[in-house]
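Note that one protein chain is taken out, while the other chains of the complex remain in position.
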Amino acid sequence: MKEKIKKHHLIALCLLCLTGTLCWLTGVQFLSMRKTDTFYPSPGLSAQTKLSDYFPQLADSPGDTAVYCFRGEEEGGNLLILGGTHPNEPAGFITAVLLLENITVSRGKIFIIPQANLSGFTHDDPFEGNPQKFSLETPGGRRWFRFGSRLTNPTHQWPDPTLFTNAAGQALSGAEVRNLNRSYPGKEKGHLTEQIAFGIMELIKKEEIDLSLDLHEAAPEYPVVNAIVFHENSAELAAIASMELQMEDIDIRMEASPPSLRGLSHREWGDHTPSMAILLETANASHGRLKGKPSEALIVEGKDPNYVKASKLGMLFVPYSKDGIPIKERVARHLAAVNALVSGLRELNPDQAIDIGNFPPAQTVNEQGIGLYLHPPK
Amino acid sequence: MPEYAIFLSMVVIFAILAMGLKLPIGVSLVFSALAGALLGGEGLALRHLVEGSFGYFDTILIIVTAMIFMKVLQASGILDTITAILLKTFYKRKVTLLLTVMAIVMFPGMITGSSTAAVLSTGALIAPVLIKLGLSKVKTAALIAMGGILGMIAPPVNILVMIMGGGVDMPYIGLTIPLLIIVIPLAIIISLWLGYKDIQILDYEQMKSILPESYSQEYGFRLSLPVLVVILLMIGQGFTSSFMPDIGIPAIFLVGSLVGIFCARPFNFFKVTQDAMKESMPILCILAGVGMFIQIMTLTGGRGWIVMSFLSLPPVLLYLGISISMPLFGAVSAYGSASILGVPFILALINKNAIITSAALSAIAGLGDLMPPTALAGIFAAQIVGEKNYFKVLRYCLVPALFELAMGIGVLLLAPVIEKII
Amino acid sequence: MKIIYHLIVLLLIMNLIWYLFREKQFWTQVSIAIVLIMFFLRLFLIK
Partner (left out) sequence: MRKNIILVLALCFLLSPVAFAYKNAGENSPPFELPNLITSAGQSADVQMASVLAKRAGLNATLKKTATAEDLENIKTLTLVFGASLKGLGAAGIDVDQEKERVRELVSEAKKRDIPLLCLHLGGEARRGQLTDQLITEFLPFAQMAIIVKSGNHDGFFSKICEENNISLVEVEKTVDVLTPLKDAFK
């Protein structure tokens, strides 16, 4: 009965144990990204709801993200601000957080979704070597934020098809099925990401949003950067805002949303709802293909010698010096643009005026840092 | 340690382990990635290593399931039957045979955008036919590998262009004609180049004598079901998306395999999956290793260094840079090459028509599937003809690959003219 | 659809473990173990 265990069986057993240990060690790190970020809404907050309140099918799904609502006493315009469509574009996300932790609204309504693709915040893109989180200094201590992936977590939406044809009929490579900003107008019975897109469309329709903003970042070598991408229904507003920004010495490119590129927020929001649709881009070196060593510092300070070199070679679409483009500058840009768009909306249509109090001033953020306007960690 | 030094050390360590100590390539890659992480001051960086390997998880699923499907076709006798049918049809028509064979190999690649899917499905079907008609094993494998790559580039689905287009906001529209301009001449030239001289024209008796056993009498139409099911499901992808999500290529191959159980000569399914595992294990481990290698390369700044080095070439050398770097970078897969280098190159050529540029770049990036250590198309083509050393196959792919490279560069240079014509 | 892929991964894991114990060459066993890590993490929907 007593049989000697064969050597290769023993090795197999050891290797299996080793595999298990490695799974556990790395699994703990992967799972650490599922811990949610804490935000501290300003006292001006009227209600905190969820996207599933607009599209119940999302309830309890990893895509059910928080919606922060600020309602003014007076009737006015309705504004939607989306951050975190791509969780690896932190300036958009942080701008939304900064707004929800500071503003008060006396006229009109503002809806803020800081983490539009919540699932994307729970994992990192393979091959990018990015850190899992980054921190910003506030007067009361350091606050950490997740740095996620451009795409929905594959464990939340599996498998990718070979070819993704989105609800607007555009054919894209399979992985784009997890890209929120290729999934509009979304699909009630589609993949999770399409359902999130559908939920956002529902919010825009039900809350009768007048102006919807999608805050992004792009690589400095990408032609649409430091740009205001507008649907044709918001061309005039974009022009007004870009001139206003120019007066504040902020150069911004105007880019018309191409009608042939379907599935993007600035296209489908404008096509399928009465809302004006605008997407804003800033330049983020940690996003590009030329980036050097990825690090928390690259995300926050935005300094990269590779991009300085690329800039000298004339390959970039933004000025880029050895000082880099720090996140405070990128967030300040977004803040200034949001402000300019809101005042442009008032100019165009006084009925849709929105009065915002405690709006974090772009210039101060740029000069003194984001932390000044962030709630200290508890 | 500067980033290029870390990268070069990783390459040297890989070479020592793989060539000096004769470790499996996949394992060597894993260890060189680990060494890179240590040298870069990142510690063991286990999270990064495992995360990197996940970059190829979907590819690994496709490979394993495609391999199972191929083994099912073999074990059930379907492969022999199809060989017999093809032989009977084509034994005395050389050019028609070669062109048909090319089209058959390309087909799964055309609808899935993956050279692996093509080589392991229809490539496996036609390999025995070519060998029986006198083409050497390695040349057959080269033909299949090139067919897989051309299928990957050919319309309607070219994932490489989609990846590049995604990086520059170019919709996947209007690519059919530019891609056909590239692929059709190549398909004709390459199939004739590799096969015309060696393929024998047989008389009926000769053909009869080499005919493998056919099961078509016994099982009839049922025999074709597994292949038909796979092809139909591949074509049908996207049609179902209105009421249910697509099932994806791995599930398609598995469905085909399961259908195979009931359609022909009985066989032991578990043994088949074990065989498939065994044959695909080296490449699975290589892919995991390559994923780790790239992640650590990015983490230590090596990737940025490489991309910058090629992009900062003077304009005269830009085309040379494209010709060298895109296939070379394909060593980490053609998709990776399209994403990491294809996008910046499109931007560097921004004054040309992006549709034609991306079509041409995809032809060049596609060659990456011939680049060791991954060399997906080369390795699997060698495997289906039973050739142990895939470098022998790659040797015969060299001239066809140069044709393809020349075509790609030619189209890039002539983009303004082609734009006027189409 | 997720459940189908779960089953596929499970099937492949069983095959991989079986193969790991049958294989006699050390480095091939190591290769299998490396590939197994991914399959386990995906089976438990961690990564």
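Note that the chains take the letters A, B and C in the order they are written out, and that residue 1 is the start of every chain.
By our rule, a residue touches a chain if its C-beta (ideal position, glycine included) is under 8 Å from a C-beta of that chain, and two chains touch if they have at least 3 such contacts.
Quick caveat: nothing in here was measured; it's all calculated off a predicted structure.
Within the full complex, the chain left out of the display is in contact with A.
Only one of A:Asp160, A:Glu255, A:Glu268 or A:Glu329 touches the absent chain when the whole complex is considered: A:Glu255.
Looking at A:Leu118, A:Leu163, A:Ile240 or A:Ala353, the residue that reaches the missing chain in the full complex is A:Ile240.
The set of subunit A residues touching the chain not shown comprises 230, 232, 235-236, 238-240, 242-243, 246-247, 253-260.
By definition in this document, only the chains that are shown with their structure count from here on.
With centres set at the average Cα position, the gap from subunit B to subunit C is 23 Å.
Shared interface positions of subunit B, defined as residues touching 2 or more other chains, are 50-51, 53-54, 57, 61, 245-246, 248, 250-251.
Residue positions of subunit C with contacts to 2 or more other chains are 1, 5, 30, 32, 37, 41-42, 47.
Contact residues of subunit B toward subunit C in the complex are 23-24, 26-27, 30, 50-51, 53-54, 57, 60-61, 64-65, 244-248, 250-251, 254, 270, 273-274, 277-278, 281-282, 284-285, 288-289. Considering their complex, residues 22, 25-26, 29-30, 124, 126-129, 132, 154, 159-163, 165, 170-174, 176, 189-191, 221-224, 258, 260-262, 289-294, 304, 306, 309-310, 313, 315 of subunit A touch subunit B. By the touch criterion stated above, subunit C contacts subunit A in their complex at residues 1-2, 5, 17, 20-21, 23-24, 26, 29-30, 32-33, 36-37, 40-42, 44-47.
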